[in-house]
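Shown here: the complex without one of its protein chains, the others still in place.
Chain nomenclature is as follows: A, B and C, assigned in order of appearance, with residue numbering initiated at 1 for each chain independently.
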Amino acid sequence: MKRPLSRRAVRTGIAGAAVLGALAVLPLIASPFALRVAQTILFGAALAIAWNILGGFAGYWSFGSAAFLGLGAFTAALMQEHVQIADPALRLAVALAMGGIAASLLAAIIGYPILRLRGAYFSIAMLGVSLILAELSSGLDVFEGAVGVTIDPVTAAAPERFFFYVFLALAVIALSIAAAVRYSRLGYGLIAIREDEDTARMLGVPTERYKLVGFIVSALLIGLAGAAYAFNLGYVTTSSVFRSQLSFDVVVYALLGGMGTLAGPVLGAAIMAVLNQVVLGGLLQIHMLMTGIIIIALVFLLPSGLMGLMRGHRRILTVVGTPMPEERAVTAAEQPPAPACPQTDEAVLKLVGLSRQFRGLKAIDQIDLQLRSGSISAIIGPNGAGKSTLFNLVTGYLAPNSGEIWYQRTRIDGLPTHRLSRAGIARVFQIARPFHGLSVYDNVLVGALFGRDGSRDPHQLTMDALALARLSALADQPAASLPVGHLRRLELARALATRPRLVLADEPCAGLNPTETREMMDMIQAVRRTGTTVFLAEHDMQAVMRMSDVVFVVAAGRLIAQGPPLDVAHDPAVIEAYLGKPFELGSVSEPVR
Amino acid sequence: MLDRLFQALVDGVLQGSVLSLAAVGFSLIFGVLGVINLSHGVLIILGAYLALVALRTIGLDPLLALPLIAAICFGVGYLYQRFLISPAIRRASLLSSLLVTYGVALILQNLFTLVFSADNQSVRPDYANSFDRFGGITVNRLQLIAFAISCVLIAILAWVLRRLPIGRSIRATAEHELAARLCGVDTDQIYAISFGLSAAFAGAAGVLIGMLFPFAPSSQEDWTIFGFVVVVLGGAGSAAGALLGGLLLGIISALTGAFVGPAYPNAVAFLVLVLMLLLRPHGLLGSAFHGSR
Amino acid sequence: MLISRRDALKTGSAAAALLGSDDVLASAQNTIRLGGSVPMSGKESDTGLNVLEGYKVAVKYVNEHLGGVKVAGVAYKLELQLFDDASDPQRAVTLIQKQLDSGTDFFLGSFSSAIVLPTAALTERARRPMVQAGGGADQIFTRHFRYMFGIYPRASRQLVTLVEMFKSMHGQVRTCAIVATNDPFSKGQADGSVEYLRAAGIQILNTYRLPPTLTDVSGVVSDLRLRTPDALICTTHQEDSALVTQQLVATGTDVKLLFLALGPEIPAFRANLGKYAEGLTFNQYWKPTYRFGDPFFGSTANYYNYYTTVTDRKETYHTAGASLCITCYVKAIQDAGTLAPDKVRDALAALNYESFYGQVKFTADGDGDAVLMGAVISQVQPSGLEVVFPPKVATAQLVYPIPNWATR
Partner (left out) sequence: MTAGVSPLLDAQGLAFAYDGVIAVEDVSFTVRAAEAIALLGANGAGKSTTVKMIAGVLPPAQGRLRFDADDVTSLPSHRIVELGITLVPEGRLLFPRMSVSENLQLGAYARRARHSYAVNLERVFALFPRLAERRHQLAGSMSGGEQQMLAIARGLMGNPRLLVLDEPSLGLMPKMVDDLFGLIGTIRAMGIALILVEQNVFQTLEVVDRAYVLEKGRVTLSGPGRDLLRDDAVRKSFLGL
């Protein structure tokens, strides 16, 4: 149960250094042709690594890499043409920098609006951007794309060697940046966005900012690659750099190699370059046809890409090596310490005259309520009464039409979700929304890395939260393999890892059998013992009766009753609207504490 | 000036209707299967080449050959989904369909080059060159015919989807595959039929395109991209959306060509595309039957 | 042979040695390998395959009918080692490098300037000659490459003859409009022609620029209906040429003279247009009816006969230009009397002889001499393709104005 870094990272680092060393001396032994192939691989790898930062990590697939590539290439070419710099090395450096800057500027300008699009719509919008630039580059005379820009040679040395090093440097920079991103907060944040953007935001990931940063970094690297490409060819036209083909090639590299991994894009680029220039190099008209056939064959032979193949082996090993762990392996000693944090009268959450309408329908109508610090409160009410809307308002998914929301001493209505998370408000959804692609540990780690401001060790936080949710033994399992009941616990653990002061739990007991319900209630009690205030929406009246200090009843958007559970359960208005018949207390054993 | 405006509008509508027909299948596949079919353009070009073969070998008029070609393309699309795309999705993932369709586009484009040569071709019967003048506006008769055929075919598709049980089950499968299966719908069959329909419409559009535009194996890429644009403009998965998107694209292109400059129709169209995405991400007509993918 | 195998192994790929077949096939001892690439698939492959055919036919002739090239008493067979660059400059550059590594000394050109320029930069650096019939952009020639020779004059000089013809028509052509695709070749032609047209006193009503991707031209056509020039000059590739013509016909938009830089020379293009192809004028760089002598084929007619007997692919000036690339090499190697690339290069630069194509002479920048190797103006007439300008080679009178579309 260690951080995923450590030994594997060291091993990867050593292997990487060895590969780099080998590559650095390659020009001494390899033929110029081999160097040209290597250049193509490195260029493709740099592109695919850069693409992967947004596409693989964050799941935002750009079909428009050619936009940044072309812009970088043209900026660099025009730069060297119009700004006379005598020293060739300096000229190259300045032009490359300008190419990268131009591409990242474009990304910064279009990033905010275009990253609001999701899925295929983002992909298509990026394709659109690249096509616009392509047309403009040939149509507008300032770009000279129609006739092309020639670039003077920058080196007296053998160009294949020189540009091999340029592309090597580029690929290494790209890979280092990608690796740094992958194992940083940014990387975890981007992966969380890929897995489930809404949940990520709820856990405190500043999704807008992270996506934009990822986009700009990606564009910068692609722009640099484009500029180097231009210098290597010595002649840039619209058709040679703004090809949609290039955009799709990049996606193919990443898909073939393995999406979202660090080495995948490199492998994908290597395979395609070797196929295209070495294996099929001698074939005439049918080489493209063969490429198509091989791509399809690879889909069938390596369904999850090359890296998937390797990972698959590793997973089989671990599954065989470690038997499915038994749950209930948590002893009292593992329980996190419960700081004495008595219930106080201070209001953690206060709603004042809160209202929200949807097209004239009053979903929430003038609700006032207060949650005492350290209490467990429950909100009940018929389906469609407004419970979810209320939770959405408190967690910042919706803005109220009128009224105020106060959290501790701050007014929070209208603040973005991730800010609320960092202030200490967490939420557990009714339908568990784990990050399916991540392990149980990583799921909770995302919560620990973001969440409330503070400086506790994320690893320790994660382990504590897992212990509380009795998931420690399953930490290495992929979240997708957990049964529903465990997922609910995982959600709770992930929410706790954000170190919340207030947890909103949406029907935590729905779909659980009596035993599981009792376990869940125990956990919620444990959460309260850490000093966290809990706000439940729950249909299971037994659970509500046993746990809650206060019950609020909403119907048709209005608060119709509140008070201790027993009083509320006998309130005729509540029975009328919600219970149907008086609630039988005979079956309820004495409340837990 | 006014004449130029009207002429541009008429040209735009006539061209646009064909673009709609060309894109409606792309939209159907995206809406129902969630697959971005990068081989859509190559299916269109297939239709054009089939029309060429029909004309050159047995002298069959392209318009008469159109139903036959659509039927052949239906079969091709059906088998293509059944034996290539569906197994790939089952084996790998939905995303792998992107690679598969990309590969198929490469294969077919180069196969066409081997079989038909890379030369530009066109299928132009005599009536392709007759025209009528209404006031200051000139209308080519073939374009008028193509407009009518496109509108009728799209209307038929809309009717099938709306009214017939097969259409209802296509929409149901698009919305929720598992739920449709539990209702007794053979969704594998529905997917293959949807793909077949898409290919049939692509083939039919290809016949008209072969008559209106010069084409070569490499034209396929452009037609796939037009599919993207039309679908985004109109909204995925609905026949009406595709019609609207195509008309809009046609009109934008024509107006730009007439008033901004002939170099910019595509640039402006793509710009509108991006703006449209930002303002109405699901296209003008929302998504009439595609699920929450 | 042996060297190239070792190279392939060095890349770590044994498969390359097996499948990178061109080296393996080179088995004969005395061969001259002609390397290079041609787009055989992808966007440019229509013309690319014409270029390829021209190369093939000439090589076949030299090997089978002349017994190869004799240098210092030894006969060498020519061997084509062309690969498909698929219009991808990076692939082209890499594979040209492979050929340079494996000792290929002589290169042929690809089609399209975006490929020719980067590959020529490579061969230039290696001091290996390249003769090409597919890159016309001015940029290729303003780099002052010493080892690269293009059969055609640079783009901006390619419409000189056309303007000369207008001048000779004594004011019959007063106005013109230009349609150009935004790519190096087409735009270069259009930009270059503007000066000549102005100097000739012809008013340019409008210049329409088309994007490189497929687009509708109905806007251009309806604009032309409103402001109809005497002559419409389209410096477009064949797809756009076909589209413009189709839409002019389809809307009854008549001009007195329709010039298409690329298109009408291709038989398939004419076949597609049918009776509407008649009257189209175009740049003809070569034609089977020329009566030139040739040191290898004997005459243009012999070349043409040979061409038609060995291939089904219809001749165009691109096929002839490509064949000329081969015979230029043969002539230069014989003149030099050696296979040393430097010497062959000097011999190429010094070429000045009559061939089946016409007088061969390159400028100092390497492009074809604009007068000697420039175009003549031809027109599609009922009798076939007739040269209509300049008068000394003309086979028919220019039909001007061309018949209305509607009355055909």
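Criterion: a residue touches a chain if its C-beta (ideal position, glycine included) is under 8 Å from a C-beta of that chain, and two chains touch if they have at least 3 such contacts.
Since the model is a prediction, treat every value here as computed from it, not as a measurement.
**Q** Which displayed chains does the hidden chain touch?
**A** When the entire complex is considered, the left-out chain reaches A, B.
**Q** Determine which one of B:R141, B:R168 or B:R280 touches the chain that has been left out.
**A** Once the missing chain is taken into account, the touching residue is B:R168.
**Q** Considering the complete complex, identify which of A:N232, A:T417, A:Q430 or A:T533 is in touch with the unshown chain.
**A** The one listed residue touching the chain not shown is A:Q430.
**Q** Which is it among A:A97, A:A510 or A:L566 that touches the chain not included here?
**A** Considering the complete complex, A:A510 is the one touching the chain left out.
**Q** May I ask you to list the residues on chain A that touch the chain which is not drawn?
**A** Where chain A meets the chain not shown: residues 319, 324, 380-384, 430-431, 481, 483-486, 507, 510-516, 518, 539, 541, 578-581, 583, 587.
**Q** Mind listing the chain B residues that contact the chain we can't see here?
**A** With respect to the unshown chain, the touching residues of chain B are 165, 168-169, 171-172, 175-176, 178-188, 288-289, 291.
We take it that only the chains that are shown with their structure count from here on.
**Q** Can you tell me, using the touch rule above, whether these chains form a line, ring, star, complete graph or other shape?
**A** Drawn as a graph, the chains make a fully connected set, so complete.
**Q** By CA centroids, point me to the most central chain in this structure.
**A** When every chain is reduced to its C-alpha mean, the one closest to the whole-protein mean is B.
**Q** Measuring centre to centre with CA averages, how many angstrom lie between chain A and chain B?
**A** Measuring from centre to centre gives 35 Å for this pair.
**Q** Approximately how many whole Å separate the CA-defined centres of chain A and chain C?
**A** 53
**Q** Quick check: what residues of chain B touch more than one other chain, meaning two or more?
**A** Residues 109-110, 113, 261, 263-264, 266-267 of chain B touch two or more partner chains.
**Q** Could you list the positions in chain C whose residues touch two or more of the other chains?
**A** Within chain C, residues 40-43, 182, 209, 211, 213 contact more than one other chain.
**Q** Sort out for me which residues of chain A touch chain C in the complex.
**A** Residues 29-37, 39-40, 43, 131, 134-135, 138-139, 145-148, 150, 153, 159-160, 229, 232-235, 237-240, 245, 274, 276-285, 287-289.
**Q** What part of chain A is in contact with chain B in the complex they form?
**A** Spelled out, the residues of chain A in touch with chain B are 113-114, 116-121, 123-125, 127-129, 131-132, 135-136, 138-139, 244-245, 248, 251-252, 255-256, 259, 285-286, 288-289, 291-296, 298-300, 303-304.
**Q** Which chain B residues qualify as touching chain A in the complex?
**A** That would be residues 30, 36, 38, 84, 87-88, 91-93, 95-96, 98-100, 102-107, 109-111, 113-114, 221, 225, 228-229, 231-232, 261, 263-264, 266-267, 270-271, 273-274, 277-278, 281-282, 293 of chain B.
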